[in-house]
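Of the protein chains in this complex, all but one are displayed in their positions.
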């Protein structure tokens, strides 16, 4: 069963559709979890480690427990079930008992009458530590001499892909470039810090209201710690003040659950201050990538050798998957026949790294795109020409050696780049910098990003559609709206499939009681998976509408036609020959019949796995090219991005407004990663504390951004859509670095390209302004 | 606790709160007046999420002590419009797609409203960027917000 809508008849898909949740958001009337207040509430706080690495000798909570206003103080002894969490392997203690491995480690929890008392009580908890020397360099960490942070050692995972004969290819190549690239520890910096509520309900069940990116998995992780039947726990995870992967892992849900069991039924609230969020929250993995790339004289790429180290910090979270995705994408959207690609995910005492928009691809994109630019330069080739020459096409082989059967838009995005106004007139744009000591440059880069979980990982979606009074529909998809507007996408898909107005669709997300498990909001998957799930449910709703109409008309269901959002009898009937959805609801209601249907969707997989690497390859990829214009101050090293052209291939665009929003937001986040952002940790201790010293792009740094979507329809996607969330921030990184090179002649291999780094490189090469 | 009665005006209504005077205004708005449109993000005046209009000028309510606003006039996002009576600026945000996760949005609308109330002309892109440089947004890349403010300004100054 499927819903067929002819492309030219699409009413909502591809239009500029206002967000469903817009009016509540622009008026401030939307209640986020951290906005709720409850009568009789108490405040929860978390005691963090004092050292990046230490052995806990003793924890004494007696003074804190006796402090007036304190309701409970909890340690590892109060964890009823399994004391650990983590999406893949639960190696992060909920409350540490033997060692602390990073500054973000939680040692104790306090609930108190006021936030102030809770804060003071934390100071009264005595913890004796034996301070240990922290492990802070991934390459040192993998040596035998390094202390083992986990029983399995410091290598959390190793990924290796080998195709062809790399040695021979390098020997026969005409050009070889080799470079080492370093990338920053980017912070998600969602505007809403982690927080929420834990409430022990009167019936003994537990409600956790806490923004997250996968309510059902959060529930399982909570249940494991409490040793509870998960069905007795309800997680409400929507709405969310920004995620970007940073709320994919457990944040405060388990703390809330533990505290709620000890506050006598009083609701407990935690809301991190930004300083605590900086220390406790996961970050993007900093990488060291050494890449050696070879080509023939005509620009054909023939070999690529990669060694990448990802610093996952103290715990795994999704680090293994991040390094796997990095390696899968380390050759770019090109076909390179001979590859030797090796990645290590390594434990250190540097905070914790985990999921973050781009998921390892950002780090390797810089390397492959810079290496290609250097090859092009050596060969005297145009940077777009060399890329066009090497991209794989639909039906062709990727560098992983698998055949890509789904839609591939890279070539078209590059072609659009070549023909965009900025690129065509690049000499004119570069000719007139704003002041004599400034220089302008243009860069182009391309990348791609897998949609969904990849080979060997369960990946499914589900949606419900309920017919409501008045003939409206309630679409339920658990996958949360973390800001990207997937709720509006689900409404568009449903309105199209059910032939109704989008205003007649309500969407509910992120609630384990009211929606069914639809998988995570991550991996650029929610349009593809959620959209397909809604399309899987829609035929059941149409069947319900038609069969009910047939019953009312007293005719065979085959004689009922759904047209223009109404049900028509194709033959003469008694009474009226057309029924509205409202009529159908009324009939079902009067007959006490179910008005809700559900649909399920399994994500199709590639034909075979790449080696033993779980998650590799993906079946569907989104593609993206960026062109940027920068201006560099050669007195100070400051770089300003003036213009960006963002050219995504996300398949069919579902909501043009949403797509542009992703493209613009991704461009600015990618710009932040390239020029400004880094969470500084020295010897395991955070030097970055808040937004005073974590430098985010502001309005002032915002360039002019133009978005040119390339709609390379994917036949397995809803109306041909793929995904967009991550790839939009990736190639801009390399494009900016290339533009800085174009402007100044210096290549920055260590991000962010701060004024100081650019200045230092210019000084070394003698390109500082001299009048 | 050192509790005091403190009176001021919020969104045209006189209010009297019984609280400690060193409590940040933001916390009083959110916890005692249930005006949760103003958000805390950094708590240090770096992000603008807590922006309110105090005696006609936009300020960070996380850095104002409630004891300092005795007798003052405050406007929050709740005083600018509601879903049934949107301010033209809020309409422009919806039209342009200028909100995503929405957590920064109230602060930005407050700052933009204060700005448009102060000026007498249609601002340039650069002027809008200057006016809103104290408001961080992590989702939108700012572009559609700039468009929305421009659109609202055009309506305000051309239709007037």
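First chain written, first letter: the chains are A and B, and each begins at residue 1.
Criterion: a residue touches a chain if its C-beta (ideal position, glycine included) is under 8 Å from a C-beta of that chain, and two chains touch if they have at least 3 such contacts.
Criterion: contacts and distances are computed from a predicted model.
One chain of the complex is hidden; its UniProt record names it "Carbon-monoxide dehydrogenase medium subunit", one of "Spermidine/putrescine transport system permease protein", "Probable DNA metabolism protein", "Carbon-monoxide dehydrogenase medium subunit" or "2-oxoglutarate ferredoxin oxidoreductase subunit alpha". Contact between chain A and the absent chain runs through residues 114, 116, 120, 435-437, 633, 635-636, 638, 640, 675-676, 680, 687-688, 692-693, 695, 697-701, 754-756, 759-760, 763, 770-771.
Annotation for chain B: contacts to the undisplayed chain at residues 1-2, 4, 20-24, 43-46, 48, 51, 57-60, 62-65, 67-68, 70, 111, 115, 129-135.
One rule holds in what follows: only the chains that are shown with their structure count from here on.
Averaging Cα coordinates per chain places chain A and chain B 29 Å apart. Of all the residues in chain B, the ones that touch chain A in their complex are 30-31, 34, 36-44, 46-47, 49, 76-78, 80-83, 86, 90, 93-95, 97, 99-106, 109, 128-130, 132-146. Across the interface of their complex, chain B is touched by residues 16, 18-19, 21-32, 35, 37, 188-193, 239-244, 271, 273-274, 482-485, 657-658, 660-661, 663-669, 690-692, 696-700, 702, 705 of chain A.
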